Each structure stands twice: as C-alpha cells, then as structure tokens.
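Structure in structure tokens, see below.
Only a single protein chain was left out; the remaining protein chains are all shown in position.
Entry: chain A
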Amino acid sequence: MASGGPSFLLLSMVPTILLLCIDFACCNTGRRTSDGLDTDFTGFSVPLEHSFEVDDVSQFRVRGALQLRGGRETSVSLSQNQLSEEDRSTLKEVAAVDGLYRIRVPRVSLSADRQSDRPMDGFLTAFVRACSLVESHLSDVITLHTDVSGFLIGVSIVTIPGACRGTEVEDEVDLEAFNTTLNVIAPTNAPQPETALFIERMDMENEKRGKPQEQKSFFAKYWMYIVPLVLFLMMSGAQDQSGGGAGGGGANGGR
C-alpha cells in the first residue's frame, strides 16, 4: 500500500508533530501524560484537548488523540482517555455554574501531500455548555471541517441531547468515558446549472409533440383539400367546352 513517496513524506513530518506534542506536554504538567503520542506510520495523530474550569479561564489538557489517516479517503479515529475522579467532579462543578466545556485541535492538514508543508500555528476551538455534556452522559459529536485542500478549518462539538434541563446525574459511571461520534466533513461541490438534462428533456418533449406533424409533407397534409379542388377544376374545365352552348341557350330561353 504505502509506496516510497508517501512514507518518506511521513517520516519527514514526524519530528514536526513531536515538536507540537512537546509544546502541549508543557501545559500538561501534573496530569497524566497522554498515550495519544504514538504515531502510526500509516497516518499521524494530533492531540484533542479540552478545558473546563470553574473560573472559566481556559487551561487545556489532553483529552485524547485523533488518528488521522491521510490519502484519498481521509479517515479519522479517536482514542481518548477516561475522565479521572478529579475531572469528573470539576466537570460537574462547571456544569453547576453553567460554565463552558471547550475543546481544541491544532491546525493541521489532513491530506497526505500537504504534510511536508510548514505546520500552521494556532488552534481551532469550539465549545459546548458543560451542563449539556454532563446531562448527555458525555455523549458528544465532534465534527472536523476541512477545506478543499484538506486543511482543518474548524471543529465543532455538540451533545445529544443538547439541552440543559437541570437533571441531576447521580451515577458517576456515566461520566467516566466519552461516547464520541467523530465526523470529518469536507466541502460539498455546489451544483452547476443543469443544462444537459434540461436539453434532453426538451428534446424528448419536442419529439413527443412535434414528430408526427413535421414529417408530413405539404401534400400529405392537405390532400383531402387539393384532390377535390383539382377534380373540381378539371370538371369545370370540361363542362366549359360542352356546356357553353347549353348555358347560352338557357339564357336565351329566359328572355
């Protein structure tokens, strides 16, 4: 599968990703190190980070790792850690004050041939209300949006259900593991004006309507008028020669 070209590219890109990861590790002190660092050589991974603080000052920690497999068909999978006891209580506290649960991913390109490009700095961030995350028992949908050339341009997170009804989540077990659905959405191609189909349809309609009439010649169409006319002319011509005298006689007779 992996030909020489792509693997070379992938090798060249590994240090850059490691660099990125070192950057994150510094904000990660005191927390358990992520296991999302192992790079699969058929793809690569970027950290998915989250932040939920009672004082709403974002402090991002690693939540999991996104395994991105580039190529023609980009596929993404997510491996993520369980929430610790401490995290769970923080999350519940944040939910109680209607705080935000934020996630962020670094700006990367999903397509393989762009990996060698200089990594872009900065992150894409999104949020959801912490209470809705708690009330949905950590079942969320994370969507990664890419542009035409495969760059990640946006990330979004929603929970299902999305509402905050204020229902208490008693069972701690519900808040242990994320139940995440991951999507990657590339831009759809907008349709062009459908000319071919329309012309085809018009042709068909024209054929249906126009065919029998067009093929008839002038004579074929009006023979029923022409033939009696010709006959009449012929008849009258013949009568002129023979009936001239008779007509004159009649007129004389009338006098």
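Note that a contact is a pair of C-beta atoms (placed from the backbone, for glycine too) under 8 Å apart; a residue touches a chain by one contact, two chains touch by 3 or more; residues count from 1.
FYI, contacts and distances are computed from a predicted model.
Chain not shown in the complex: UniProt lists it as "ER membrane protein complex subunit 1", one of "Latexin", "ER membrane protein complex subunit 1", "N-alpha-acetyltransferase 20" or "Platelet-activating factor acetylhydrolase IB subunit alpha1". Taking the complete complex into account, A:129 is the one of A:61, A:88 or A:129 that touches the chain left out.
The chain not displayed touches chain A at residues 56, 58, 98, 100, 102, 107, 120, 122-129, 132, 141, 143, 145, 147-149, 151, 153-154, 156, 158-164, 185-195, 197-198, 201, 208-209.
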